[in-house]
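Each remark here refers to the structure printed beneath this line.
Shown here: the complex without one of its protein chains, the others still in place.
Letters A, B and C mark the chains as written, and numbering starts fresh at 1 in each.
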Amino acid sequence: MSKKTFRQAINEALHAEMQRDPRVVVIGEDVAGGAGGTGVDDAYGGVMGVTRGLVGAFGRERVIDTPITESAIMGMAAGAAVTGLRPVAELMFVDFIGVCFDQIYNQAAKFRYMFGGKAKTPLVIRAMFGAGFSAGAQHSQCLYSFFTHVPGLKVVIPSTPYDAKGLLIEAIRDDDPVIFLEHTKLYDIEGQVPDEAYTVPFGEASVLREGGDVTIVALARMVHVALEAADRLAASGIHATVIDPRTTSPIDEDTILESVTETGRLVVVDEANPRCSLASEIAAFAADKAFFALKAPIRRVTAPHTPVPFAPVLEAAYIPNAGQVEAAVRQLLDINADRKR
Amino acid sequence: MSKKTFRQAINEALHAEMQRDPRVVVIGEDVAGGAGGTGVDDAYGGVMGVTRGLVGAFGRERVIDTPITESAIMGMAAGAAVTGLRPVAELMFVDFIGVCFDQIYNQAAKFRYMFGGKAKTPLVIRAMFGAGFSAGAQHSQCLYSFFTHVPGLKVVIPSTPYDAKGLLIEAIRDDDPVIFLEHTKLYDIEGQVPDEAYTVPFGEASVLREGGDVTIVALARMVHVALEAADRLAASGIHATVIDPRTTSPIDEDTILESVTETGRLVVVDEANPRCSLASEIAAFAADKAFFALKAPIRRVTAPHTPVPFAPVLEAAYIPNAGQVEAAVRQLLDINADRKR
Amino acid sequence: MQMSRETLRTAYRQMRTIRAFEDAVNRAFSSGEIPGFVHLYSGQEACAVGVCMHLDDHDYIGSTHRGHGHCIAKGCDIDGMMMEIFGKAGGLCGGKGGSMHIADIERGMLGANAIVGGSPPLAVGAALTAKTLGTDRVAVAFTGDGGSNQGTMFEAMNMAVVLKLPVIFVVENNGYAEGTGVDYAIGSRDIASRAAGFGMPAEHIDGLDFFAVYAAMAEALARARGGSGPSFIESRCVRHHGHYCGDPQGYRSKEELQAARANGDPLLHFRARVGASALLEATELDTIDAEVEQQIAAAVVRAREAADPSPSALLTDVYLSY
Partner (left out) sequence: MQMSRETLRTAYRQMRTIRAFEDAVNRAFSSGEIPGFVHLYSGQEACAVGVCMHLDDHDYIGSTHRGHGHCIAKGCDIDGMMMEIFGKAGGLCGGKGGSMHIADIERGMLGANAIVGGSPPLAVGAALTAKTLGTDRVAVAFTGDGGSNQGTMFEAMNMAVVLKLPVIFVVENNGYAEGTGVDYAIGSRDIASRAAGFGMPAEHIDGLDFFAVYAAMAEALARARGGSGPSFIESRCVRHHGHYCGDPQGYRSKEELQAARANGDPLLHFRARVGASALLEATELDTIDAEVEQQIAAAVVRAREAADPSPSALLTDVYLSY
């Protein structure tokens, strides 16, 4: 156990699983880097350096640089998975899903069902997502609601280095296709991470803080925003439970519903655009299954229904922040007080 | 005004707009049909015959058959739209979106915003969707939540021939990209349709039936399922309001919220898979904005979280039916009665 | 290329099985017994059989919406196929797949595919498995002339060349993609030459001639198994039926269709060839015809009488979050 970054945690998970299982291969653009170049072989490891060192350890036969050809990457990975490998394919930015989505939701995700249970597709697709780098409208999206909507895919969205490592190992060992999403703004955060391999199960939310006044559910970077809001609220005597579902397919409804049953109030924080979002989904099942416990409307704090703008001032206004979460919670408490009067 | 099928209504809309505006072109696979063949030129008009007759009237320069190359179709249509045409591009089945989605959500949808308001993209994308033909897992999906999630797209999902014609004309005249979705099982339904051109505005729901006990919101083919359920319920003295949003981006929140405020109960019927669905979205905004009017949990009646199965018995079990809607409504009324006791 | 009489008989039996299977499916579809969309393979039998005769269960193929022939040639169970197409519980996919999604991973049949251009990347993946695990398996990607225009096809070809994978791309050029003629849709009017530009051996062959397909595949296979990477075969054939069962085919002249059936029958070609060279006797072939006819008729009866899936099967074979 030692302090490691989110990036290192992911790298360690890949390293451990490649070591353990020769069927695990890593595939993507510049996942090694330097193929056909004149420089050092192990210089790159992905644009964010997440896969650095793997090619040195496992060679180019298992750390496979590809041309820019995402449909072929995803399809090749799916075809390899169904025939005996356990590929970890990298999409780089999740924004690029539009050039290769078919191979994921129509092919990999449907094999098991469509073929009557006779196919296994142990495939992991890693991708970066999220705003905050002024990377513009085509490199800053979330898009995880797409994946969560599709039956046959599992969807993992970690918020801490510990979870990232344990969930990625779990993902690689899982026999269904898993979308593993990494928020670019989390790569450098640090946390305690065991050196050895371990797994974090899918479908178990993590309760990061407990308080009786309101339940705040948040994902990925928004978990940290929610925790900041909870800190601020605590200072004025309002106590929030903060829940990170960690995986959105399967999603741990029970933990969320139990908490809402206790607090009676729910705020969902989601960096994505609002419509048909994960925030909507969580609000929807709570409005069904925790209805009678609810003391106030369910609020979603999300990005607006706009593309991600480039200029830092605009991007800052786009990304949900702790102030908005705090305000939403206070509003719910006020509404409630009003109604009581 | 005369009785016409849903298919005819769409065909008329295309005809009328192509007549009116020389910039309107129709692009897609076999939208004319017969290119490079040895038979009749105007034999096909799309696999479902929806565009039949257009090539005879407007020629191959404006009714453009393409190779099987959806990314190029959508990208070409987007590029043409931003430079002065008003293309209506056909995707055939919405299930195919995975091979060309980038050109839609990253390109066409974002031009206006990303370019600071300096681009107009008057593009319509037509696609069939929905289960009921035993067409299998890759030709029966809904997927409209993808489009509704994406800022910059408008999304139209008509349920009647009248709406289909008016909304398609509106779509063609709109300066933003519009996704126009046609449920395959609706092509043969009939309704009164004016012969002349008319428009149905976006963002205005249609209230198909009024009743004070429950609000049922449904889309496309599910509108007919909801109406059937409402009939059955009426027989035992339960009166439902049935609302068809008609467009899901923009979506007419007001009409839905007003109705829920009156009835206090909401059931949303959606043929799509449940997670991050339109049903979830509608439930979510109601749980926020109509919360205090709600007398019972919000129920979603949707397909299960599975791909669409092929066998007719399985497909029938997959598609939401009037019995399920009826049961959901009765449950809500019962729950409520329980609470009152 | 020298072929034993046994091999020839097998080849003919397979082609005949495909033809009889499709004729039976066509009849059952017309009588309303088969749901959904069905695309018949008749006219292309020599392609599937000429290619798959070289493969065993450990090799892989990826197929298309017009996949019955590939399935049969790759050894899928006939009864299981027929039941699948009828949507029955005993089908190869338990009735969940249907005509456009028949698969049998155990036999290396990675699935018919209702997404045009869907299979080639998957077949490339199977070839990656073979290369990575050091087996000598190969993968074949079947595609149509129309599908050969899809971006996935080009990407798959480049990837296969870059990674030198044991995959063979077989494009069955039957002249049409739905109602669009091949000369319209292929800008260059030459599928194989376009593929050659991606850096692999590519040739056109007469896909009505079993022997031509068999020979071309032998070469491609030797390259693949020998570690020399991918090859491409454009196999020119005809489509005896419409695009789908029920297609009125207005885009195609009656004369052309008649000619296609009369002169473009791989089974007649085969019979003529083996007859001329006195390799097999007509009576032998007639016997095969009769046997196959019986087998298929029995498969139809069994499929017709088989049980529907239980509605509870709706919720199996998928992780459920709901």
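By our rule, a contact is a pair of C-beta atoms (placed from the backbone, for glycine too) under 8 Å apart; a residue touches a chain by one contact, two chains touch by 3 or more.
Here the structure is a predicted model, which means the values were calculated and not measured.
J.: Quick check: which displayed chains does the absent chain contact?
T.: A, B, C
J.: Touching the left-out chain: which of C:H58, C:R189, C:K254 or C:R304?
T.: The missing chain is touched by C:R189.
J.: Among A:P22, A:P304 or A:G323, single out the residue that touches the unshown chain.
T.: Counting the whole complex, the residue in contact with the absent chain is A:P304.
J.: By the contact criterion defined above, which parts of chain A meet the unshown chain? Give residue numbers in ascending order.
T.: Residues touching the hidden chain, for chain A, are 29-30, 33-40, 43-44, 47, 65-72, 95-96, 98-99, 133-139, 274-275, 304-307, 309-314, 317-318.
J.: List the residues of chain B that touch the chain left out of this view.
T.: 23, 25, 61-62, 64, 66-67, 69, 71-85, 87, 102-103, 106-107, 111-119, 151-152, 154, 176, 203, 249-251
J.: In the complete complex, which positions of chain C touch the hidden chain?
T.: Contact residues on chain C toward the absent chain are 149-152, 154-155, 157-162, 184-190, 193-200.
To be clear about the criterion, only the chains that are shown with their structure count from here on.
J.: Quick check: how many Å separate the C-alpha centres of chain B and chain C?
T.: Their C-alpha centroids are separated by 35 Å.
J.: Report the inter-chain centroid distance for chain A and chain B in whole angstrom, where each centroid is the mean of the CA atoms.
T.: Once rounded, the distance between the two centres reads 30 Å.
J.: Multi-chain contacts only, two chains or more: what residues does chain C have there?
T.: Counting only residues that touch two or more other chains, chain C contributes 91, 93, 95-97, 101, 113, 115, 118, 151-152, 318, 321.
J.: I need the residues of chain A touching at least two other chains; which ones are they?
T.: 71, 102-103, 106, 113-114, 151-152, 249, 251
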